[in-house]
Each structure stands twice: as C-alpha cells, then as structure tokens.
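With one protein chain removed, the remaining protein chains of the complex are shown where they sit.
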Amino acid sequence: MGKIPVAVLGATGMVGQKLVHLLRDHPSFELREVVASERSAARPYREAVNWKQEDFIPPGARDLIVKSTEERLESRILFSGLDASVAGAVEEAYARAGHVVVSNSRNHRMDPDVPLVIPEINHDHLALAASQPYKGAIITNSNCSTMFLAMALGPIHRELGIEAVHVTTMQAVTGAGYPGVSSVDILGNVVPYIGGEEEKMESEPLKILGRLDGGRVVPADFTISAQCNRVAVFDGHTEAVSLKLRTRARAEHVASLLAGFRGWPQEVGLPSAPERPIIVFDENDRPQPARDVWKERGMATCVGRIRPCPVFDIKMVVMGHNTIRGAAGAAILNAEAYLAKGYLDR
Amino acid sequence: MGKIPVAVLGATGMVGQKLVHLLRDHPSFELREVVASERSAARPYREAVNWKQEDFIPPGARDLIVKSTEERLESRILFSGLDASVAGAVEEAYARAGHVVVSNSRNHRMDPDVPLVIPEINHDHLALAASQPYKGAIITNSNCSTMFLAMALGPIHRELGIEAVHVTTMQAVTGAGYPGVSSVDILGNVVPYIGGEEEKMESEPLKILGRLDGGRVVPADFTISAQCNRVAVFDGHTEAVSLKLRTRARAEHVASLLAGFRGWPQEVGLPSAPERPIIVFDENDRPQPARDVWKERGMATCVGRIRPCPVFDIKMVVMGHNTIRGAAGAAILNAEAYLAKGYLDR
Amino acid sequence: MGKIPVAVLGATGMVGQKLVHLLRDHPSFELREVVASERSAARPYREAVNWKQEDFIPPGARDLIVKSTEERLESRILFSGLDASVAGAVEEAYARAGHVVVSNSRNHRMDPDVPLVIPEINHDHLALAASQPYKGAIITNSNCSTMFLAMALGPIHRELGIEAVHVTTMQAVTGAGYPGVSSVDILGNVVPYIGGEEEKMESEPLKILGRLDGGRVVPADFTISAQCNRVAVFDGHTEAVSLKLRTRARAEHVASLLAGFRGWPQEVGLPSAPERPIIVFDENDRPQPARDVWKERGMATCVGRIRPCPVFDIKMVVMGHNTIRGAAGAAILNAEAYLAKGYLDR
Partner (left out) sequence: MGKIPVAVLGATGMVGQKLVHLLRDHPSFELREVVASERSAARPYREAVNWKQEDFIPPGARDLIVKSTEERLESRILFSGLDASVAGAVEEAYARAGHVVVSNSRNHRMDPDVPLVIPEINHDHLALAASQPYKGAIITNSNCSTMFLAMALGPIHRELGIEAVHVTTMQAVTGAGYPGVSSVDILGNVVPYIGGEEEKMESEPLKILGRLDGGRVVPADFTISAQCNRVAVFDGHTEAVSLKLRTRARAEHVASLLAGFRGWPQEVGLPSAPERPIIVFDENDRPQPARDVWKERGMATCVGRIRPCPVFDIKMVVMGHNTIRGAAGAAILNAEAYLAKGYLDR
C-alpha cells in the first residue's frame, strides 16, 4: 500500500516548517502539497520559506510549488499550522470538501464536536469527529503549554483525582512564531504576559481530561490557575506546577505513577509515539529546556522535582519541546492515531 | 557632625561591590574600610576586586587597602556581604567587639533575637537587637527573593489577611554572586532549582510579617509554597504570585492598596528610601526586569497584572532589583533606619 | 532667553524615544512637538508610543499630541529619527520650509552639501550647510557603527595618517529598531550580515575624516574593509579594528594619543559633550558593552586592547552606545554645535 498523501497548511510558518521537517521519511504519510498565504503562493517552497530549522529543507519539499489556501487540494490529510487569524474558516472549508484537517490552531479546539486529543490520554475522543457536519473532519491538538501540563496531569488525575492546579510557565520564543517576539523585548528579560495563553491553559486541559459521555465531552471537574511568562529560551516550555489532590499521595508514588505511564500510542506502536511519553528525572535541577528538549526526539514530557507542596499536595516541574510534542509532532501523532483507528476510511 | 565611618565586609563580592558603589556620596555614611578574605587582604581595593559595576570604582574606595576578616576594624557600622560559609562566625565576632553589623547574609536572619527587617514593613523589629548578648548588634535584611514578596504581601496582609501563597520565581544570575552561575548552564535555559532558596522564601516572609510580642517575633500565620528558577536575566527577580485572602477583595482594591502604600522610611525621609516603595503597573505585560529594574534607583518593588485567580483570590507579578533593593540597598536602608531610631548611640 | 523649541520626527521609534528621553531637562532645547507616521498621528504620545526606555516617559512628552509628517511644525530644530524609507523626502520638505533638520537617517548623509559631522572630529564641516538650497538646513550624524570607528580613527589619522583599516563589528539589536531583529534569529546566535551596514562603514568615515576644501569635502584617502555582525547584545556596538599607518607608531603612543584627545565640543563646553570623548582601558578584556556602555552617560567611545598587529600595525577594540552616542546623543550634540557656531540665526 502506498503512503497517504498529505499537505501542510501554513507551511512557511514555524509550526509548518516543523511539520515539513518531521514528515520527511514518514512511514505512512507523504508530503505532496505545501499551502500558505497568497503572498507565498505559486513560488517554489525553497524560495517562499524563510527556513529556520537545523537541517536543510527536505529534498522532497524544496521544489513543491506553494498553493494558496483557496486552492483545491488533493491530499487526504491536511496538517494545519495556520495562523489563528485565518485558520477557522480555511479549516472548515477544507473539512467540508472532504479532507481530514489535523490542526494545531486554536480556533476549533473547544468546539463541542471537535476532538482535542493527546493520544496517550484521550484517544477515545477521536470518535467525536464522526458527529461533525463535514464530509471530512477536523481534529486538533492542544496549545503547546497545555500539552505538557495535561500529559503530566493525566495519569495523576485518573488514579488520584485532582482538585486544583497552580501553574506558572516559562515559555520559549519559538512558541510565538516568526518573527514573533522581538529581541528588544526578550534579551535578558522576562515578559510576564502571553496574550490568550492563560485562558487556554485554564480550559483546554479540562476538555482533554474530560470523559466522553453520550457523544460529548464532560470536562474534568477541577480548576486551574495559570500564569504565563516568556523567557529567553529558544525551544522548550518549562512549567512550575502545584497540585491539590482528591486522594493524598506521597511524592514517590506520583513519581512512579508518571515514570511508569504508557498509553495507547505506545501499545499499538504509532510511528511518532515516544517510547516513554513521560520521563521522570531524579536530579534536583532537571528538567531543563537546553538539556532535555530533545529527549525522545522532542516527543517526551519531562518531569522533575516531584516533591511535597506546603500549600497544596505536590509540586513539580514539567518541560517539553513546544514546537515538536507541543505542536507539529502532536499533530502528526494525532493523524497516526486517527489512521490506526480506521477512521480515515470511514 | 561628621559622617559615620563604615566598612564593607566581603567587599570584593557582588553584593560587596554594590555596597561600595551605593555608599559613594552617602549623606550619613563614609566608607573607610573594605574587608575581604585572606586572599585579597593587604592589596589596594582596585587590584583585589574584579569590578563588575557600570561605573568606575568610586575614587574613595580605589586605594583603600583591603583588610582581612580577622583584623580589628575602626568603623561603627559594618555592612556585610560575606559569603554564608564564613558570615556566621565573623559577624558574631565583630558584633561582640562592639560593631553594628548590618548583614545581607542568611546565617543569623532567623535567630530569635536578630531583627530581619524591611523598614517599610517591620521597622519596629529593630528593637529586638537590644536583647542580643553583644556589645554591638547584628541586624539583617532578607533574601533577595523574599524582599519583593514580603514587600508586596505586607500591605495586603495588614488589611485583608493572607491565608496562603503560591509563588514561582524567575531569578537573575547576579543573585548567585560571581562567578556564580556558569554560562553553560543558563544561556537559552531555565534551571528549575536554586539551593536553599525555596526554604528561605517559605519562612523569612513569615518572620518579617510577624508581630513583635514580649521581646520576640510571633510569625505570621499563613503558608507559602515557593518554586525557584534561574533564568537568563542579569539583574531583577520576577515572581508570579497567587494569594488566598482571609477577607475577599477585588483586584482593583488590592492594586490601590499597593499603589498608595507608604511606610515609615518614606515618612521620616530615610536617604535611601524610595519615594514610592511599591510601583503598580497598569500595562498588562509589566513589570519586566530589563525595563523596570532601575525604577526608584533600583529600590522599588514593581507589581503588575493584579487580577483575580480562579483557584485562590488574587494573582500578580512582582519584580525588583535583586542586588539593590534585594541586597545592598536593603542593608543600607536598614542602617539608616537603625540610625534614625537613635539605636546607634545606645 | 527662552529655550529653543524642538521637535522629534519619528518619535515613536527606538531612536526617537532616545531623543525624547535625552531632551528632558535639556538646557537649550525644549521638546514641543512629536511627529510620527499617519498611524500614530492625533493620539497622545503616551498612547502612540510603545515605550522601551528604563525611565518613565518624560512628563513633558506624555501628553503631546503626535503630529503627522505632513503637518506644519513650529519648532526651529527638528531632530529626525525617521525610518530611511521616508526620511529623504520628509526631511527635505521641512528644510525647504525653513527648519533645521538634525538627522540620524542615512538618506542625505553622503550628499555633497550635507555636513556629516562628529563635532569632536570635523565640526568645521557644519559650514557646508550654508550652500544648501533650503531656507533651513539638513545636518546629519553618521551610522551608529561608523561613529565609534571614525571617532577612534580621527586623532590617529590626523597625527599618523591611516593607510588601511579592517573592522569587524558585533552589533547590538537596538541598532535595528523595534521590533527589528526577531528573537528567533538572535538568541544564542550570531547573524553575520546587516543589510547596507558594511557599505556605510566603508564610506562614511572617509567623508567625516575628509578635508573641507573650497566648499566641498575631499574624502580621506584610505580604504576600509568592514564585516558586520549582529549579536545578542541589547545596547553597545563592539568593533575589532586593525590599522595600517602611514607613520609607524608604538601601541603606547596610539593609546596616549586617544586617551588625551579632547575636541572642540569639550573646549567650548557643549552641554552633551562627554568630558572624555575617548576612554582608553588598560584591562586586557575591556571595553565590554554590558559593562561600559554607560560611560560618560553613553557618550563615550571606549577603546581597549591597543596592541601591535602582526599583519598591519595596530589592533584595538572600540565600543560605544549605539543609540546614544551612535544616534540620538550624536544628533543632539550636532544641534548644540550648530547653535554654538551661531548658524541657527543665520
């Protein structure tokens, strides 16, 4: 059987570039189309893109002629790294035309019939897509900061129950795209505000950790308070988390719960699934973005400093690669999950 | 009346350099002696110090011959920026010999008879020093991270009562002295651990906000949970704070409480007292260390993003200059307070 | 006599902000008008500007209503920090209307009848302006990198004669304005290219060090080769320079030549003139931008490591504050020079 033809929407952006990069040599998907704004359309990808990745542009992508978001596409699966200012309508149009849109954009994440999925945590939510009014479908992954929080909370919430969460993030500049954050603003600085980010972190994890019930998601019943900061880091979001649990547990128990966690993508062997979705560090000064962001090829959620909290129950540090596991890699894993469940041929 | 002769202990270190810098042209104090480890002793200060400040070494300090911590000193007041590994015994010895040691070191801060003072918050605690078994005295300022937290909590606790605090810090490298943090560890990175820092932040504010009762301090009765991180910032500690209050209050009320706050140092006009001890920002992305660290000549506590917290009551961002208000400037203000109360001549 | 009313063109940009900042409390000039693009016009300055300076917006500027570059202005002197894309025509129009335009933009610098001036080096070139076909005049300062190179070369060229120069720069991000350089491009990086910069550095110093002869400037007769790099520094351009001299000289001689240099602005006491226009460092690892950029309130040219060059004659490191002495401060000093020479009333 041949590979499934796929496209990348927003292919010249930071997430789009990571998608193009990660799709080189993919066992199931073959990049056939790159799509971007009118400004880039009709030019070879190598000229349209301001390539920021460490490797060269994959040979199979260099000469693709960029299509505009108004053109018909031939690919079955469309990975979307579109900017939120345009993603809403474009993704809907393509879903209506029969494509499966695997989106990293925020626009449809909280729609009741759109699955917001981390395959290790709530792969069953993918079933939601069947109730969408489209010939195709839209499935989404979370905001990059949400990803690592929800992944770390998942196993804990399932076994012990979470009552409340305080989280303070220290986020990398690549999370804001390109040109994104001005160097004037971030060199030697901390910017204690990221527009819309706290709202996403306070709501998205509750949908992801929610329960599918009668064709809709009942959100998890706890409260999250988020404070989001931008720091002078290239890749890797770090999060300081405090948890109030419904069932008390020792830090050692939480650590072994997380270290031993394996999910459905690991069981069925999805190609992009990390062997260890959560890596727990014993060292007291880890994880660190500059040291640990590439663990499991950027697909790990790194957790450390799991210890008692004098105010709540447990404190810990969570970190992961914001444009891989937090964006492009998450989308590809979602597509693999969708394919593995046989939904693509539905 | 002439100026009071003062010395700086640990004068070659980062805090010591700031003390030397801030004491140039002081209206009440005159730097007469610089003291450092045996290695630096007997050399002119200009040669012994690896000067890291933006100005040149003050002319009055350049040619002072560095004394060792074992020598007798003639100055009435000794400002101590000594490393904690030696500060304990050295400071005691000098206090016993009749000097007033105004210390930035952690060693004696939590001693029951040692005042741990922020003059705007608990200047009355200075009275504790009278019960010390020394001919002189030891008075201390807090850890640099504690300073800004305690300053921001002070007016809130007095009026509304605090029940619990979550704080996550993003701390500058100068807080670790010199050479301190290796560039290999911090460039493009976040280190989610600072040895001993969380313990200090969880205890020192309770002493500062405590009540003097029968010659001892009854600590404030709330709980603090701290998570301390090092980031790639030169000067300026940023803190994300969530507060649970005993008396509910709107964010606007808390903001005006802080913006309007003036303390005893402002009333009596201590020379180093900032006109506004707390500056409240309306902009949603402030304060920022690279922009705001020099407000009030580095003596301000900058507060912003005061807003409701979905888990607790109030969230806010606190920031200040860790080696000025958080260390050297705090010590000098403490000495000014001690002098203004007439304790020096006791 | 009252102060001279002045305006800042491009007042919301990085150089414009520095001009507004430096003009607070100026002894001769009073900021009356702020001018910017159509987008900012008709709004109070405090709202139109994205203020990036360490101090608050000067009280006298906060409430000024921003004018557009098409409006008539009442000020005698217009300081221009306009973007080069619009500066050419706008500055000409205002000069024609009778204003003295003191410009930091590159557009007219190399025009034969426009003085390109560093008052310490070639204040006599200001006479050129008399031959301009305007009711007013245009006078310019150099590119920020040129400034420090030309200042350091000036005394050497006059006494020893220069034959050739190699210079490699390491330039701060503020030189590119705001938002300017993306953090994605510069965090932990060096970008070995700055558009148009090498051409400016290879030509502007020759005009500045040229000789006024019969109403025109005969450029200095040596050759410069420049390589320009952007580095992760906020303020302060560092330049590694190698010189081939016409008259051989020892490094010590060059050092004393530079350290002892004083120019006409120092003689006549222009308000913004640094006491020491060139500061020579003895330490082998200075000057450094993060340590020395504020020497002489940002108006110094810092020089260090003056030593023999195995290929040419002398090697040295030159550094200065790119938005003060390299831009806004240079423009203000030029206006002070123009005023001191009595040209304003011509």
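As written, the chain order gives the labels A, B and C, with residue 1 at the start of each chain.
We adopt the following convention: a contact is a pair of C-beta atoms (placed from the backbone, for glycine too) under 8 Å apart; a residue touches a chain by one contact, two chains touch by 3 or more.
Note that the structure is predicted; figures quoted are calculated from it, not measured.
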Selected from A:Gly188, A:Pro265, A:Gly304 or A:Gly320 as touching the chain missing from the view: A:Gly188
Positions on subunit A where the hidden chain makes contact: 52-55, 187-188, 234, 290-295
On subunit C, residues whose C-beta touches the chain left out of the figure: 164-166, 168, 170, 185, 187-193, 202, 223-225, 227, 229, 231-234, 236, 238, 240, 242, 284-291, 304-305, 309-312, 315, 317, 319
Contact footprint on subunit B, counting only the chain that is left out: 14, 52, 173-174, 178-188, 232-234
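Just so we're on the same page, only the chains that are shown with their structure count from here on.
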Innermost chain, taking as reference the mean of every protein Cα atom displayed: B
Most distant chain from subunit C by Cα centroid: A
Distance from subunit C to subunit A - Cα centre to Cα centre, in angstrom: 47
Interface hub residues of subunit B, defined as touching at least two other chains: 187-188, 234, 290-291
